[in-house]
Structures are given as structure tokens and as C-alpha cells.
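Pasting a structure below so you can have a look.
A protein chain is absent from this complex, but the other protein chains hold their places.
Chain naming follows the written order as A and B, and within any one chain the residues start at number 1.
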Amino acid sequence: MKKFFSSLGSFLLKVWKTICANKKTLVGFFIFVFFILIAIFGPMIFPYDPSTHGLNYFEAPSWDHPLGTDEAGRDIFRQLIDGTRDILSIALLTSAIAVTFGTLLGVISGYAGGWLDRIIQIVSNLFLSIPSLPVLLMLSAIFNISNSFFFALTLAAFSWAGLCRAVRSQIMSLKERDFILICKVMNVSKMKIIMTELIPNIASYILINFIVIIRNAIIGSVGIMMLGLADFQPSNWGAMLFRAKANITSIKALSLFLSPAVCIALIQTGSILLSNGLDETLNPKLKKN
Amino acid sequence: MEKDYIFELKDVTIDYKMKMFSLRANDQVSINLERGKITALVGESGSGKTTLATSLLNCVSEPGEITGGNVLFHSKDGTTLDVAKLSGEDLRLFRWAKVSMVFQGSQSALNPVMTIGAQFAETMKEHDRRFTKEQIKAKSEEVLGIVNLDPDRVLSMYPHELSGGMKQRVMIAFSLLLDPEFIILDEPTTALDVITQDYIFNILKDINVKRGISMLLLTHDIAIVSKYADYIGVMYGGKLMEFGDVYSVFEKKSHPYTEGLIKATPSLICDISEIESIPGHSPSFMEKVSGCLFNPRCKYAKEECSKEVPEMYEISSDHCARCFRAKKKGESHGE
Partner (left out) sequence: MANRLLELQKVNVVFSKRGEFMKGDHKFHVLKDVDFHIDEGEIVAVVGESGCGKTTMGKVITGLQAPTSGKVIFQGVDITKAFSNKKEYRNAVQFIQQDSYAALNPVKTIYGSLSTAILAANKKVKRDEMEELMRGYLSDVGLKPAELYLYKYPHQLSGGQRQRILMARALALNPKIIVADEPVSMIDVSLRVSILSLMAKLNKEKKISFVYITHDLATARFIANQGRISVMYLGQIMEEGPVETLISSPEHPYTKALIAAVPIPDPKKSRNSKPIPIRNMKLMSLEHRKDCCPFYDRCPHFHDECLAGDIEYQQKGDVKIKCNLDLDNEGKE
């Protein structure tokens, strides 16, 4: 048990060193942590009350309502905080699903080769060639996307294939490398080769892709919400933008429009910085000298 | 008798400037290269021989910089240039026309999507726009002829269609395009087989003798040097350790490192029991060695070796070495 904690400690230290190695990573990391903290603790400190009496709509920012109120008189600031949890959980879930499937299928496809590879490639090509937006429009007409899990699943369906192909090609080049050949000579089992030799070599690549998919999922989910395709969660930033769109002609809706937009831009910047920074630190090819 | 030198390097120092510190790749190297001869620089990876050679073209790779000394080039028309101070148009006219280079790993030196002919034409045009198509064709055919390649075939080929030996010959032809006076050869035969290696060196020797082009050969293979070079310079950790006429150096190995290198090279006729490696490892630029750089690995090392840095001591008019033992030898020689 003691050994476990000491190894965990050294692992965390390594993670921290990686983060500090690059200013971009550090800034991106703190932006992310900031939003995650808001998602977790925000609603406890500033609980959001969706009930409305409709009287004080589009109020200007005040001490009570720091960012003003929306078209139904609800507090925008508290809505924003409430929406953070929703948007982050969808993005994380999407990324987790996409990365799991993408990596798993990519590794199998790249390592096994043969008919298995061909089938996986056909499926992933199919997903890559389907235009996502029209399909999402169609889907939303048929189904009512009513919870975050299905939402994430739909988004993940359109993001795993690219990762799968990239992982496949990485595995294919890695498995011909000398240190894998030597494992075959030493009679190391396939499962062990994959888990202890191949995966650690693409771990940083997968991590970076995890962040990239989070970024895409945020944009994706906001887009879908903004188009009004899924309206189960009115405090979602996309939903806020959707409502701002309806009142876009009025200057009063500016706060309703700007607050989620700025937050989206900020979290996007954070994820770009984080993924680029990690790429520079972890990917030796980009390293100078 | 005063010798006719094509290059005179005096105290050339090259530093790689990093953010936090700078690495000294070459430390006050002085070396004179005689016109019409092949001079070889021998050294292991990290000895600074390639960096020194690139200073002759003033193209030390970033972030390296010539921070001291002169690189004097005496052209056969009588003019003298300090290459280290050339820039802009002058440098462009100097490179390739006066001094050219055959790079290590010719694989990557050729553009994979252009035919050999097109690359030849581009290089010539780059240098002087006035070259006509006929001139370019005639010159390309001439240089390919020198390296025994069939111009009609090779000029229309792409790099990937050539074998390793052919590619290296194309690179040599490439370096001859603008009639240089001097060619730098950086490990010209590393990835090649012995038979091809022998063939290419015979071509190079031919170019050297018949056309009077001086050469600087960078290699780690001391056997090659003994067969083809006229002068040999031995580099270690960015410093020139021994320099001299090939016969003289092989006969009176005056630096323990030279001796070690020759002893570490097995051949087909040597006594195997005499072969031994040099203990220890090559110095890295990061660690500081006080006194003579080689003293931690030297079997003759004495106390003074770790305290004082030896100078270049003359052994004979054609031979000098950076070792205290050579100093004593040189003195007794002088008496």
C-alpha cells in the first residue's frame, strides 16, 4: 500500500513537471481546472433557480444579477455556472467514449491486420465520410435527444473514426520496429506486447487527442443546442445562445449572447493551448534540437 | 619551401549558442589545407569534424556560429577571401562555385519529386541565370561522365530509382557542376558496401589527380584514410589532436588517441591479439575535462596531463601533435 502511494506520488510529480514544462500547457491547464472547479462547486455556491415570474426580463447587470437577466427574468450568471457542468460533462463523456472506441479498434485493426483490419477500416471510413450535420438534423427530427449520455454517444459516433485511423497507422509502424520484433523473439504474448510495449508509446498521442475531442465536442454540442436540436437543458451555453438568437435585434440580449460566447471562446483557447503545449512537450519530433 | 595552401584556418572557434549556455563544438582549430591534395579529418561522432567542415562554406547549422578565428580561402586566381566574414551575394557566389560539399546520407540531399536533370539545372540557374539550356545539358553530361554514369538515362531518373552507390555518384557529380576548386566529402561511403566504396574512392582520387580539385574528407574509417588521403587530421572533442602527412602519422603515431584509433581498427592482415579498444567513452560537450581532453582515457597520462592543456608541438615539418609526449619527441628531434 505504501509502495502504491509512493509510485502514485512520483507519477503525479511527473505529470506536474510535464505541465510546467511548457507555458502553453500551464495556461491551458489552469483554464481547464478553473472551469472544472466551477462545474463542481459553482452550483453549490450560486444555486440556479429556473422558476420565473417573468416580470424582470432583460434586466441590466446589477449587484443581484451580475450579468443581468434573460428573456424570462432568470439570472444569466447563475445559468452560465449551471451550464458549465452540463457542457463539460457532455464533452468529457464524448471524449471518453470516442477515445475508448477509437483506440481499441485502432489497436486491434493495426496489430491484427487481415480481415479484421479490413472490416474496421470499412466501418471507420463510413463514419468519416458521413456528413455529420445533416445526419444530426435528421436524427433530431426522429429522436428526442433527452439526456447527456445519448447526446455524448451521438457526438462520439462522429469523432472516434479519425482517432481510430491515426492509432492504426501508428501501431502499424510501431509493430515493425526493432523492439517489438525482439519481443516476438522472446516469445512475449501478443496481449502483453500490446499493453506494455505498444500502448505506452502512443499514450501521449491519445492524451492529446482526448483534449482535441473535448474541444470538438464542446463546439459540437453548442452547435446542436444552438440550432435547437436538443432542448432538454435550457441552461446549456448553446441553448442560451439559441435564446439570444431569437432576441438578437435587441441590445438588451447582448449579455445573454456575450456571456456564453466568451466562456466558449475561453474554454476553446484553453484546450487549444493545452493540446498544443502537450504536443510540444511530449512529441519529440516537434521539439527543437 | 612555402607550401601552396587553398585554405588556412586560424584559431577557428565555433559555438552552439543555446538559451542557457553555449557548447563549444570547435576550440581554436588551426589547420592548413594544401592545394591539390586530399586532406582527411578523422574523428568519432561528436568530434566536431562536420561542424568544422561546414565553416569552410560558412554554413554552420543553427544555432552554431563562428565566434572566433579566420577561415582564409586562397582562390587559384590569386584572390583571398575570409569565408567567415562573407555574407549575402558574395557568399552565394562563393558557395558551390568555389567550394562544394557532398553530404552524408545522400538519400535526403536529393529532392525526391524532381528528376536528377531538373535538379542539376536548378542548381546551375540558381547560381547564374545566364546559363543556357545547352550549356546546362553539356555540363550535366560532362559531370555524370566523370563519375561513370550514363547521362541519357540518369538525367531523367528520380532519386528513388537510383541505387545507393549511384546516388552517391550523382551527389559527387552534383558537387562538380560549377567547377569548384575544393570539395568537402562528409562520410561519402558510410552506407555503402566495400566494393562500391572502393569504386567511389577511385573515382574521387581520379577527380583529385586529373582535375586538381582539392578535397577534405571527413570519415571515421582510418583504413580509408590510409589508402586515399595525403594528409590526416585527427579530431577529438572539438580539438585537432594530430595533423600531418599520412605516412608520417601512421609511422610515428604521436598522439595516444591516434594510436588508439589505429589499434582499434581490425584489418585482414593484422595480428588480432594486438587489437584493443580505447577504454572509456567519447567526451560529451557538457562535461568539463581539465587539462588534456584525452587524459581520462589515455594510457600514458601523467600528472601534468590533467593540469595543463597541451599545445600543438611540431614533430617534423609535416607533422604535429597536441600531446606532451610529442613535445619531448619534438625537442629531441630538434637537437
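By definition in this document, contacts are C-beta pairs under 8 Å (C-beta built on N, C-alpha and C of every residue); 3 or more make two chains touch, one makes a residue touch a chain.
The structure displayed is predicted, hence computed values, not measured ones.
Here the missing chain is touched by one residue of B:13, B:115 or B:265, and it is B:265. Of the candidate positions B:278, B:292, B:305 or B:323, contact with the hidden chain is made by B:278.
Panel shows chain B; residues 44-45, 148, 163-165, 191, 193-199, 202, 220-224, 226-227, 246-247, 250, 260-262, 264-270, 272, 275-279, 281-282 of it touch the chain omitted from the view. Along chain A, the points of touch with the absent chain fall at residues 177-179, 181-188, 192, 196-197, 200-201, 203.
One rule holds for everything that comes next: only the chains that are shown with their structure count from here on.
Centroids of chain A and chain B (each the mean of its C-alpha atoms) stand 54 Å apart.
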